[in-house]
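Of the protein chains in this complex, all but one are displayed in their positions.
Per-chain residue numbering starts at 1, and chain names A and B are given in the order in which the chains are listed.
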Amino acid sequence: MEFPGVLANDDISLDIKKGEVFALVGENGAGKSTLMNILYGINEPTDGEVLIGGKKVEAFSPKTAIGLGVGMVHQHFMLVPSFTVAQNIVMSMEPKKYGFLFDNRAAERKTQELVNTYGLQVDPSAVVREISVGLQQRVEILKTLYRGAKILILDEPTAVLTPQETDELFDVIRRVVRERGMTVIIITHKLYEVMAISDRVGVMRKGRLVGVKNTCDTDEKDLASMMVGRPVLYDDLEKTGTAGENRIAVEHLTVTDNRGLIAVNDLSLAVHAGEILGIAAIEGNGQSELLEAITGMRKPERGTVRIMGQDVTGKSPDQIRAVGLAHIPEDRISTGISAPASVTDNLMVGKHDDKEFNLFGFHQRRSTIERYAREIYEKFDIRGAGLDSDVGSMSGGNMQKVVVAREFSFDTPVLIISQPTRGVDVGAIEFIHKAIIEKRNSGAAILLCSADLDEVFRLSDRIITMYEGKVTGSFAADAITKEEIGYYMTGDRSEKEARA
Amino acid sequence: MNEFSELLKSILSPGTFNEMLRRATPVAIAALGGALTEHAGIMNIGMDGMILMGAFFGVLGSFLFSSAWAGLAFAILIGVLVGLFYALFVIKFRSDEFIIGCALNTFALGLTSYMSRAIFGTSGAKGYPSLPDLHLGVIGKIPFFGGVIDGHSLFVYVAVLLVVILWVFVYKTPAGFHLRAAGEKPETLRTAGLSPDRMKWIASVLCGVLCSIAGAHLSLGYLNGTFAENMSNSRGFVAFACVIFGGANPIKTYLASLMFGFFDAIGLRLQGTISSDLTGIIPYAITVIMMVYVVIRSNRRKKHAQKRDPKAAGGAA
Partner (left out) sequence: MKEKTPVLVRYRYLFSLLVSVLLAFGIGAIILAASGFAPLQAYGAMLRGAFDSARHVGDLLEYAMVLCICGLACVLGARVGIFNVGGEGQLLLGAIFACQIGIWLDGMSPWLVIPLAALGAMAVGAAYAFIPGVLKVKVKVNEVITTIMLNTIAAFLCQYLAKGPWKNANKNLVAATSQLNADYWFGKLIPRSNLTTAVFAAAVIAFLVWYVMQKTSKGFEMKIVGQNPRFAFFSGIKTDRLVLICMLISGAMCGLVGMFRVYGVEHLYKSSVSNDYYFEAIMVAMIASYQPVAVILLSLFFAILKIGAQGMELIGIPSQIYLILQTVIIFFMAAESGIMASIDAAAQRRRAKAAAQQRQKEAQA
């Protein structure tokens, strides 16, 4: 599969056996989803062939795939929110009465039968919009079972699940494999899950399949170095100076997510000048909403946020930025850039009102702007088709450099950084990490959030763990190991200890 | 006081409701088509042009074949073509549906006016075979009710039938489920091995046909075989308002068109008391208020969901 200019999957040969759990791992953008989308017929390969159950796939379409017994649970659920569970499950194979009417009762009955057979509890008549994400995932799995799937593809199924829900999901996987002889392919980037559930594991990197191993013959460290293509060893970054005064103070903050559910629950934290506070948490535990509430992208329900000693709770981003904050957002494409605008324009946003770039305060001085942009472009070693080309046409790494270059050039005393190197190549990672440490050493207070635990450990002075919207632990970075911190990221430690 | 009760009497007379039904029907039939495209996720502004095409080609067919039924068939055929044309641009070429809708309205105005003048020589045509009025015999004798529903043109009754058929289609058949899924979340269909675009094509063509029928009813039934330049007279936009008001539910959409028809009808009754232009505003104002209310309510529901469901509120994701 080739996207314009990008080779997403490059010459991959892979066999998956009946009745096994096969894990496919790799970093974001390694091509895992593309490979599975080809298997499910959503994408068509530019070259090569696919055989399912010994049959060569001729016409790539989901219809063919379903016919061959392939079922896929997508990362973003394919459910119609206003339909009931049963209506979603039977879609495309609806039971009918009188030959043309939708038989809702039969749909619910069949759903209930599936529920009973597989032990996946869900109310057939519930409306999908009103049930939790974990239940929605069950509906997705039931849907593939209803369609008679023998091969089940799960695309990052645990990203949105709580640990309990993950455990339940894994039970289901084991059961369908054992009792029904199903084949399960699970895409993930969480290595401990690979170790927990899979029989074999394939590792992808930059569109290539770099290795397939029996899970029992490998370990997380081994897989990790295969994923990034080198032993995970960075040079030590030189950290200088000591922490100074308090610059970010969050107290008793409560924030809701887009669905109105509580995402951050009565949370407090503090970040000081000259230190990096890292947040370690599994996706969907409120860290995104927390950073959005601090930067003004989201209105908190309760609590206070103070930046540089000033109360900025519920203020808008322009007011908060004025106090002295810059922000690298977690999703650069939706929030960090304007894709159709040029590199120059993207670097200028936020500075466009500055006196030096405007004659009489309103007439843009294009030559000054271009000179400035060129300077930043070179300083941050951005590589692309030039300052006039669209940012949207750049690679992920260079796009991220544009974001970093712009936000860092504000020279603010406070930085909020989220997923600074997601989907970014190794060279750019090193560059961005050094830039972040440089900011820290020059006295900025930095709040960092990353799904990459290595990154959190490498950059942070202190680390807090978040789980279900609460801080579950707080540590000096050198006083805890990655293995230990895993406990805190998957639940309230104190609670577990109390129970034990 | 006496004056007021007189007025009320004239408003609530069978005549008013008869007029309401008469005026609502052309809009209602078109709005039913609009409900289908709305469900398929297409904002259809082009209904006015579709009605106009149906109105003109209905009369043209009636003129060419000397039969109102042939005119109706001709209009339906044109409706299919217009629906296909609309779908080609909006679905196949992914053009802006608003611009295509606007352009279709203007195109229909240009084409029908031009052809009307080229063929009939004037900007209108009159007196060609028309669709029959129906008299209901005994039912027509029922006090009040009989006076309301008796003696209308054929499609006033067909419209009610269409409401039922489309309601069943949208909410009770597998195809209806696919149609709604195509508008609400097309990916679900794609990953189920079905084509959301196919549902959108079907909705567009059905909308073209229904709007054409509305137009043919307008020229051949409502006005007894008459075509006048721009005779759709923004009914397509009224139909659009009905679709929005009725949330694209065929029954509610039909009721919305009755509401528009009612305010249209009492405008005549109230002449000399209140200007019909002011009463004409009322249904549009109600539609805007409804839209705002619907959005605010759905926002409030989200907040309430959290309070009602403490377990979900405690959950992480």
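Heads up, the rule we're going with is that a residue touches a chain if its C-beta (ideal position, glycine included) is under 8 Å from a C-beta of that chain, and two chains touch if they have at least 3 such contacts.
Being a predicted model, the structure only gives us computed values, none of them experimental.
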Missing chain: touched chains present in the view
A, B
Kindly state which of the options B:155, B:222 or B:240 is in contact with the chain not pictured.
B:240
Touching the absent chain when the full complex is considered, from B:99, B:142 or B:164
B:99
Which one touches the absent chain: B:45, B:82 or B:266?
B:45
Give the residue, chosen from A:214, A:242, A:310 or A:364, that touches the chain omitted from the document.
A:364
Listed in rising order, the chain B residues that touch the chain left out are 43, 45, 89, 92-96, 98-100, 102-107, 109-111, 113-115, 117-119, 234, 237-238, 240-241, 244, 275, 277-278, 280-281, 284-285, 287-288, 291-292, 295-296
Residues on chain A that touch the omitted chain in the whole complex?
46-47, 295, 297, 316-318, 321-322, 327, 329, 334-341, 345, 348-350, 352-353, 357-358, 362-364, 385-386, 388-390, 393
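The working rule: only the chains that are shown with their structure count from here on.
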For chain A paired with chain B, centre-to-centre distance based on mean C-alpha positions, whole Å
45
Using the touch definition up top, name the residues of chain B that touch chain A in the complex.
168, 172-174, 176-178, 180-181, 184-185, 187-194, 302-303, 305-306, 312-317
Contact set on chain A toward chain B in their complex
40, 42, 61-67, 72, 74, 76, 78-83, 87-88, 91-92, 94, 96, 100-102, 130, 132-134, 147, 160-162, 256, 259-263, 284-286, 467-469
